[in-house]
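Apart from one protein chain that is not included, each protein chain of the complex appears where it belongs.
For chain A:
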Amino acid sequence: MCFGPFPLHQTMASRKESAASGSSPLETPVKQIQIDGLVVLKIIKHYQEEGQGSEVVQGVLLGLVVEDSLEITNCFPFPQHTEDDVDFDEVQYQMEMMRSLRHVNIDHLHVGWYQSTHYGSFVSRALLDSQFSYQHAIEESVVLIYDPIKTAQGSLCLKAYRLTPKLMEICKEKDFSPEGLKKACIGFEIMFEEVPIVIKNSHLINVLLLDLQEKSTVADKHELLNLSSSNHLEKSLQLLMDRVDDMNQDIGKYNTYCRNLSKQQQQKQQYLQRRQQENTQRQSRGEPPLPEEDISKMFKPPQAPPRMDTLLIAGQVTCQSVIFMGRSLF
């Protein structure tokens, strides 16, 4: 499901120039995100119409970068992945959409993507890969996570995340072994960073909103004050338990790996000792010592399990537990 950004060569070149002359790449280039009301409505509509059955609904965000904030001015949805010949269609679909939108003066700059989430379970390998490829190509890109279930309960739940620079480096190296992660001393807290969102509307849209409010008889909805949130609570708890089980399995694997490693070390030591003993015995008997065998070939070190998934699961569990807590309060 990983889809990469459309290579916009001219814009990339100009962006690189400004990056070289402007701020250093280590600082976060995006401090705030400004979303147009239109984008919010489109995302809501997309989930409502197409996302009832399957888990996630995705799309592309378009906009531009203004100093230290990212403006998202439009978006378009991505079709569901049901057919086999998906890859070719994806890229072509994206290209066609961008080209057409350029004709009607819509910003055709790719600045990120959005995804809907089911009860908060969005921290996955696929998300990481996609966001990494986006952020690698376009530095300021973000992923918007839209939680429809929480929104239906009364308050719009839209969050923007980016990968921290540290995580970017690790993904670049592709070194997910325990030693690599230890070197970077990365924990699950500093994997993603949240960027604050601000919604902006133009004057004309404000007029439209005024009109809508007058015309439509929108009865006041008080889902916020609804006290019966128990089924959502149950669902969150179930997902939390699933993630904790996954975590457990992963930790178990890591523990067996550590144990195997230490056992192997012991075996190596024993072998060396025996060798020494034999050699001294042989020397005392006057025979030539046994040749030093290559130890590393005899004892192959066990495969270190990739720790990236553990990190992801840890992040997910944290996220889930926060949501679990939040659900009980509201």
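Observations, loosely collected:
Quick note on the criterion: a contact is a pair of C-beta atoms (placed from the backbone, for glycine too) under 8 Å apart; a residue touches a chain by one contact, two chains touch by 3 or more; residues count from 1.
Just so it is clear, contacts and distances are computed from a predicted model.
The chain not displayed here is annotated in its UniProt record as "Eukaryotic translation initiation factor 3 subunit F", chosen from "AP-2 complex subunit mu-like", "Alpha-1,3-glucosyltransferase", "Eukaryotic translation initiation factor 3 subunit F" or "Proteasome subunit beta".
When the missing chain is restored to the complex, the residue among A:V66, A:A126, A:V207 or A:L272 that touches it is A:V207. Residues of chain A that touch the chain left out of the display are 34, 36-38, 40-42, 44-50, 73-74, 76-80, 89, 93, 96-97, 100, 103-106, 148, 151-152, 154-156, 158, 178, 182, 185, 187-189, 196-213, 215-216, 218, 220-225, 233, 240, 244, 247, 251, 254, 307, 310, 314, 317-318, 321-322, 324-326, 328-330.
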